[in-house]
Structure formats: structure tokens, C-alpha cells
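Every protein chain of the complex appears in place save one, which is left out.
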Amino acid sequence: MSTITQYVPQAVPPPPSEPGENYLNAAFGLRSWLLTTDHKRIAILYLVTVTLMFFLGGAAATLIRLNLMTPYGELVNADTYNKLFTMHGVLMVWFFLVPVIPVVLGNFFLPMMIGARDLAFPRLNLASWYIFIFGAAFTLWAITVGGVDTGWTFYTPFSSKSSHTNVIPTLTGIVISGFSSIATGLNFVVTVHRMRAPGLTWGRLPLFIWSLYATSIILLLATPVLAMALSLVIIERVFQIGIFDPSLGGDPLLFQHLFWFYSHPAVYIMVLPGMGIVSELITCFARKHIFGYTFVAWASIGIAVLSFLVWAHHMFVAGQAVYSAMIFSILSYAVAVPSAIKVFNWTATLYRGSVSYRAPLLFALGFIGLFTMGGMTGLFLAALGMDMHVHDTYFIIAHFHFIMVGGTVMAYMGGLHYWWPKMTGRMYPEGWSKLAALIIFVGFILTFLPQFVLGYLGMPRRYHTYPPEFQVLNVMSSAGASILAVGYLLPLVYLIWSLGYGEPAGPNPWGATGLEWQTPSPPPTDNFVATPIVTYGPYEYSPLEETELVG
Amino acid sequence: MSERVTQPPTYYAVFAGLIALTVLTVGLSLVDLGEWHTVVGLGIAIAKALLVVLFFMHLLHSDTMTWIAAGTGLFWLGIMLVLTLSDYLTRWVLSY
Partner (left out) sequence: MSAEHPLLAHHFDDIEQQRGAETLGMWVFLATEVLIFGGLFTGYFVYRSWYPRDFEAVSARLNVLIGAVNTVVLLTSSLTMALSVYAVRTGRQRMLLHGLTLTAVLGTAFLVLKAVEYYADYRDGLVPNTAPFDAPEHQREWAEAQVSPQKVILFLMFYYVMTGLHAVHLTVGIGLMAWLIVRARGGTLSPERYVPVEVCGLYWHFVDVVWIFLLPLLYLTGTHHPADFTHFL
């Protein structure tokens, strides 16, 4: 296992820290948190914020699933239902899934994993949190004064012309939060390029860093187009010019092109960091070097690039040209390849590994299974004929929830548990965490597997009622959702409990490789005594004598 | 990354080129080029942009990573334009 043996000589040595001094107790008071530039504190600020947004989005989902217990929509009327699924989508996509892993785990651990004291632009990092809060405030305000009923996709001309709900404030909030994403992506890219410790070549980077880097490329290149697309809807709504209104010579599909140019890569923003976490978890809990490091690393970049070439597969039934649809269909098959490569490599890593079934690994295994199912159903959707049949049905909903919830949220939970001792200096209760993983897995399957069937049988999405013959499957799905809710509430309780009563954790409770484990738990403000010099590759779990010095 | 300092004569030469190209593009607008106005105009604009980016923005003497950053934005714009126009330009090719 690689340990730091050398440090870069510092012209001015950093001030010695008191024993037991870490980033949490270095300063007290609200100002020290709200004006911090420490990437670790900013990560905690984000953690609190996105957790709130997650449970708000979850509350909307709860009402949706409750309403769908009966076929006749007896809980809420159609308009309210439309607002509920819009709120669920908007909050979950932009205020939870897109940011969560980069801004919580990425902010905390990217500098540490590359041996840096902070990100390249710490003040920009803090600004990104404030921008995020500002955007979230706009959107939450829009929800409290009546909500939006356009769906999180804001299709025109309904959103730009006909909807009588609070479209503009919601869009403003999303555009503002987009700038937070861009700032984070910029910070990550520059940090990885310019602030790696000496000896830490690209080929020695942990795969979590590769995935964050790939995610940042998408954040940087896709989000500006979203900002423009949504701004044009705002302009259209105010001035009624006809950019997206067919009766005035515009094309609604132009909005969809610009919107999905962002939103398809956005789903890879959501899943790529999760894949990076899974690579870390699999290697640590199988105590084995990743199988095919180069392939996994480049697969992340490949996913990031290919993700930009497939967006119009969301528009197969919308009226785009047939030739264009065929091109996007072929490219959509291609984008599955690098994801599949990763799944094969994780599996090969587990093979003949020394596996310990701790909670983080349970979440990682859940990711692999559920993401694979979600990804495969994505391939079904890449086929034009199949998509014609199931577009705008529950099949689509099941597909993306398998990836986003079965994938990203699982990976996030795994990473949160894995790095919790490092972040807080406390261990979470192992029994409860395994129970939570199991409950989440079972709840998830029960919630979303029936939805594949429902969609294939023809139940449309975004309807507050349905034909009575679909009730059994809907009730199963709602029951599953209630189990899932318990599964998510459990960690909320025991993780907070562990802050006060959890077993104190040492620097490396898992015996993992990686620079972040070479520091105390919780880490001191400057992360390292001095900039470390790296001489070994990642995941060196073999005994030291068998380890090669990576050239 | 202390790149060499570009000297003023280079800047003046580039500026002269930019003004010349501006005169050219405006002058050509007085000539009847039919459908070619946009292509010619864009071509001249690309030439001007290259002058600004390579010399005023020092890209010519910058490291590879800077070239990649500069090129990536353009390349991605290209993806957006090409694939979006692949829809719009082929919509009525195959009429049912």
C-alpha cells in the first residue's frame, strides 16, 4: 500500500497545526462557515443544501405515488399533479442529481486525492455555492407561489406561450444554478491540470478523478447551451416573438434541440461521477487493482465526448428529419459501449478479489446491477421502432430512474458512507447501514420494475389518472416507493447520529490506497503537511514487494 | 508558463491586417455576390478571428493545453451546428 514518503520542500513551511486540529474545529462561528474558502467546508455547505433539495423532490414524488394508488386521481387534480411532477423533476435534476457528487464528494476529495491544498480558485468555489443558493431560492419561491406545470423539460410552445404558471422565475433559478455548475467544472479542470502533486501523472490518478474530469468537460460545454435555451423561452414568454411558436413561423423543435444538447450530456454529468465512486469502492473492498485501468479511464472521456452526439434520441417522435433520427440512433448505440466496458472491468476486478461486504460495497454492487439494467433498456430506446412504441410511457420513466436512482443515488450513498469517516472522523453504524442498503435496493426494485411493464403495456407518463387495469402494478410501485422512503430516511438519521455518537475513526479505517487516506480524519485545513511526492500508481493493494514502480 | 513577450510591431502588423480585412468585407458587401455573401463574410471573419486569437491572445506561443482549450469550444460549437442542421437541412429531402 503506497504511503507518502517524501514531500516537496517548501520555501516557507506551513504553520504547524495543533494535534487534533482539523478543518471542522479550525474556526468557529457562522462567519467562518459562510465566508470560508476551504473546499472541505464548502463541500459540507453543499451537502446540507442538496440534501434538503433531495427531500423536497422526494416529497413531490411521495405525493405523485400516493395519487397513483388509485386510477381516478383522487388525491390531487390534474393541474396540481402536473405541478408535482414538474417540481419533482426540476428539483431532482438540477438541484440534486447534477450537482451532488461533484459538489459534495468532488469538492471535498478532488484536491486531497491529487495532493493539493485546495482547488485552483477557492473563492470561485464559495461563489458557486452562493450562486447555487440564489438559483435554488428563485425556484423554490416559484414553487411556493404556485408552481410550474410544464414538466422539467419545458417543451415549447406550452412553456413559452400557453402555460399560466410561474415559468419565468423557475427558469431564472435554473439558469442561475447553471452558472454554479460551470464554475465548479472550471475549477475542477484547472485544478486537475495544474495542481497535481509531483509524480502524480495522469496514469496514476484515481479513477474518481478521471470521472470528475470527464464530468467537468460536460459541465463546461453543455450548461451554457441550456442557459441560452431557457433564456430564449423567457424572452419568448415576455415578447411573444415566435422563436418557438409555429403559428408565428417558429419551430418548437429548435427548443428541443438546444434543450437536449445540454440535457442528454447532463444525465452523464449525473452518472459519470457515480461510476468513478464505484471504481474506488470496488478496488478497496475487493482489495485488488482495477482491471483495465486505462480502459476505464478513457471510457470516462469517451462517455463525455459521445454523450454530446446523441441528444436527438429524445426527439424521435417529435418530428425531426428521418435521416437525422437514424444518425442519432446509431450514435446512441455507440455511447453504450464505454459504459459497458466499465461494467465488465468492475466485474473482472471483483473476480478473485478478497471481497468484504461492507455497506459501501453493497451500494456499489447495487449500482452495477441496476445501472446495467437501466443502460440496457436505454439500448432498447435507441432503436427507432421500439422508441416509437414506448416514448412518453412509464418505460422511459423506469429506464431513467434505474440509472439516476439505481445508479447515481446508490453510488452517492456508497461514496458518502465510504468517505464519511474521513469527512467527519466518525464511523457510521455498520448494521444499520447494511440494512439501509438492502431496504433501498428492495424498495427500488419494487418501485421501478413494475413501471417497465406499465410502460410497455401503454401507460403514459405525466397523467394523473390511468386505466383501472393498471392499478395492481401502480400499487406495487407506490408500495415500493414507501419502502424506498424508509431506506433514504434511515441514513439521514444514523449519519447525523454518528456525528455525536459514532465510533471515532482513524486516518484509514478501510486500509484503502489513495492520498486522502494519508491524512488524519477529519483532515486539517491544509490537507497535507506539505505537497506530497507520488511514486506509486493507484490501487496498489498487492503486497509492496510485488508492486512495480510505475514508470 | 512565462511565454515570450510579443513586440509592438507584430501587434501593429496584425492590426493593419484586421483593418484591411474589415475594409474587404465591407467592400465586398457592395458587390453582388448573390448567395455567396454569407460564405465570403464568414471566411473573412474566420481570418480576422484567427489573427486576433493567434496574436492578440498569444495562442501561437501558448502551450498545448491552451490550444486544446481554445479548440474544444470551437469543436463543440461545430458539433451543435452540424448535428442540429442535419435535422433542419434534411427535413424535406424525404417527403412521404
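Each chain gets a letter, A and B, in the order it is written, and its residues are counted from 1.
Definition applied: a contact is a pair of C-beta atoms (placed from the backbone, for glycine too) under 8 Å apart; a residue touches a chain by one contact, two chains touch by 3 or more.
These numbers were taken from a predicted model, which means no experiment stands behind them.
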item: Touch criterion as defined above, residue of A:D251, A:D387, A:E516 or A:E540 at the omitted chain; value: A:D251
item: Selected residue (touches chain absent from view) among A:A27, A:I168 or A:I241; value: A:I241
item: Chain not shown, touching residues in subunit A; value: 8-9, 11-12, 116-122, 182, 186, 189-191, 193-195, 220-225, 227-229, 232, 235, 239, 241-243, 248-251, 254, 257-258, 261, 531
item: Subunit B, residues in touch with the chain not shown (by the definition above); value: 1-2, 5-8, 11-12, 14-15, 18-19, 22, 25-26, 28-33, 35, 37-38, 41-42, 44-45, 48-49, 52-53, 55-58, 65-66, 69-70, 72-74, 76-77, 80-81, 84-85, 88-89
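One rule holds for everything that comes next: only the chains that are shown with their structure count from here on.
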item: For subunit A paired with subunit B, centre-to-centre distance based on mean C-alpha positions, whole Å; value: 36
item: Subunit B residues touching subunit A - in the complex, by the definition given at the top; value: 65, 72-73, 76, 79-80, 83-84, 86-91, 93-94
item: Subunit A to subunit B touching residues, read off their complex; value: 193, 217, 221, 225, 253, 257, 261, 308-309, 311-312, 320-324, 327-328
